[in-house]
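For this depiction, one protein chain was excluded, whereas all remaining protein chains were kept in their positions.
Chain naming follows the written order as A and B, and within any one chain the residues start at number 1.
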Amino acid sequence: MSGRSQRGASLILCSLMLLMLGGSVLALRQITLARPEARLQDVLYIPSSKALKRMSLGYNGLLADIYWTRAVQYFGWNHKHKAMSYPLLYPLLEITTELDPHLIVAYRFGATFLAQEPPDGAGEPERAVELIDKGIKANPDDWHLYYDLGFLYAMNMGNYEAAEKAFDSGSKLPHTHPFLKILAADMAEHGGELETARLLWETTYNSTDDPGIRSNAMRHLQALDVDETVPKLEDLIRRYREKTGIEPTSFFELVQAGWLRRIPTDPLGMPYKLLPDGTVQVQDPEAWSFIRRGLAPKGTSESPQKP
Amino acid sequence: MAAIETVALRKTYQVGFWRKKPKVALRPLNLSVREGEVFGYLGPNGAGKTTTLRLLMGLAAPTGGSFKILGGEINDPAIRSRIGFLPEQPYFYDYLTPLELLNYYAALSAVPAKDRTRRIEATLKRVGLQEDAWGTQLRKFSKGMLQRVGLAQAIVHEPKVVVLDEPMSGLDPMGRREVRDLIEELNHEGKTIFFSTHILSDAEALCDRVAVLNRGELRGVGVVADLVGSVKGNVEIMWHGTAANTDMEAKGFSCHAVGETVRAIVPEMEVDKAIDILRNHGARLMAVTPMRTTLEDYFLAKLGAPAEVTQ
Partner (left out) sequence: MSNRLGAIAFNTFREAVRDRVLYNLIIFALLMIGSSLLLGQITIAVQKQLLINLGLTAISIFGVLIAIFIGIGLVSKEIDKRTLYTVLTRPVQRWEFIVGKFFGLVGTLVVNAGLMTVGFFVALLYLMHGLVRSDLSILAAVYFILLQFLIVTSIALLLSSFSTPIESAVLTFAIFVVGSFSEDLRSFAEAAKGAAHYITMAISYLIPNFSALNYIASVAHGEAIPGNIVLLNTAYAILYAGSAVCAASLIFQNRNMK
């Protein structure tokens, strides 16, 4: 066990070990890239979420967290790649909430992203309602869930009566948000209006800490801004044309003429485009998911969001 | 060429919970074993004999110093293949039979496959293991049988140097006799034998030279033939009949009687005087034996003496 040859051997072994470890990390990276969702396959194959709960030997909470993280990752990764369907989203959320029925954020995430139309959601509002109903059964005193239910009925299904009922039930809870009463009243009269939509999205934004839900709500609010501004600008252009007889080619002309204080910009800071036929469009349609105005008439296919 | 040569070989263990306390197991050892010798490594239990052997066999790393075996490093497989080792209280894979075990060892020691069976069987016969035990799992063996298997694995590959740690332990007198004979045989074949023991009579009978170790320190090295057998100057007399005892005591010869048989140790010059007294009392002489130094005397002397610089 002496000296030189021993040290030599140790050196060789050490370098070999590090090399192979590095190699294994590289191989693992390749594997990860080659099968991004493979770990979710088991979601399709689990006999039922109740069976999974039984098999988890009491570690429900941990498993729920794992499935919750998987759900968020699943949605995020697919959304980034502009997927047009999210078949595993409902199963993942269903399992998560079966394992931990009090994980409120999972129900809320589903309310938003199951209901929205692809590519921003699964386009399955009925399943979203199912999920929320399940959530309400397990958490009858949480106003957030009633709120989400009303929201779903109002914004995704156009059913203002059901929305009113949901807001109303929520408003009667011992610890509730004062807005629910107002929203209930609003549904009856102003169901389809833009202002109602704005109110709802603002409330959603303020009611949660989840970054995914918040940023989604923010984008909706920005889109509502555009939907409100574009018709106003087009109207302005029409009136200018009628008054001056000139077909304006850019907003700059209106600024010079004193009709506008400055070049109008959208919530993202890009100036609006004025087209020769008097319509107004956003600079970068790709950046906008939820707008109904300000887009080119043919080609872009946004199935219109329910009001 | 020396078969085994150590230069200031030492070993210190760090013991204690934080491994701070040093325990010196072996102080710098300078030892030289000649080829073809039978060398005895003596010392009481805990003297550091096993530690030395572990260092020599490459099982533990020395804290300082160096050593060579057959002029080479223990790391070198060529050197290893020429050494045979029997550790103290060896254990073997108890689920194997002696044949399987030796086959395994022989393969590891590069004994060519075609010679293996022949050599293994010859070796097993040589160490005195009965044939009907060759196919039995080792877990069923007695200590003595295991010791024989241990010797077999140490020599099956025809090493030039054989290192044995307490080879006689666990053996009955018959067995010890056989091992002593085996060691002599191996030595006659030209093998160097280096073994440690605390049984001095075995060492005295077998060794060319011995070293004495105590508390990790080398106390002395000597040639057995020189150390043993010199007449100490005393004579032991044994006789039958207690009548003479009083007179013997009076002359200063202390007597030890067991029944009617009496012994006394008498300086060489007074032997005639003593015998006269006995004859006068009609005692029947049984034996008159000059006493010689034994290895035990040397051993005990060296244990007490301060450390020696070796030759």
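Here, a contact is a pair of C-beta atoms (placed from the backbone, for glycine too) under 8 Å apart; a residue touches a chain by one contact, two chains touch by 3 or more.
This one's a predicted model, so the numbers in the text were calculated from it and none came from an experiment.
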Touch criterion as defined above, residue of B:38, B:83, B:155 or B:295 at the omitted chain: B:83
Contact partner of the left-out chain, one of B:153, B:196, B:214 or B:245: B:153
Touch residues of chain B, complete complex, unshown partner: 54, 57-61, 77-78, 80-81, 83, 85-87, 89-93, 95-96, 100, 104-105, 107-110, 150, 153-154
Residue ranges of chain A at the interface with the undisplayed chain: 1, 6, 9-10, 13-14, 16-18, 20-21, 23-25, 27-32, 34-35, 38-39, 41-42, 44-45, 66, 69-70, 72-73
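Keep in mind that, in the parts below, only the chains that are shown with their structure count from here on.
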Mean-CA-position distance for chain B and chain A (Å): 86
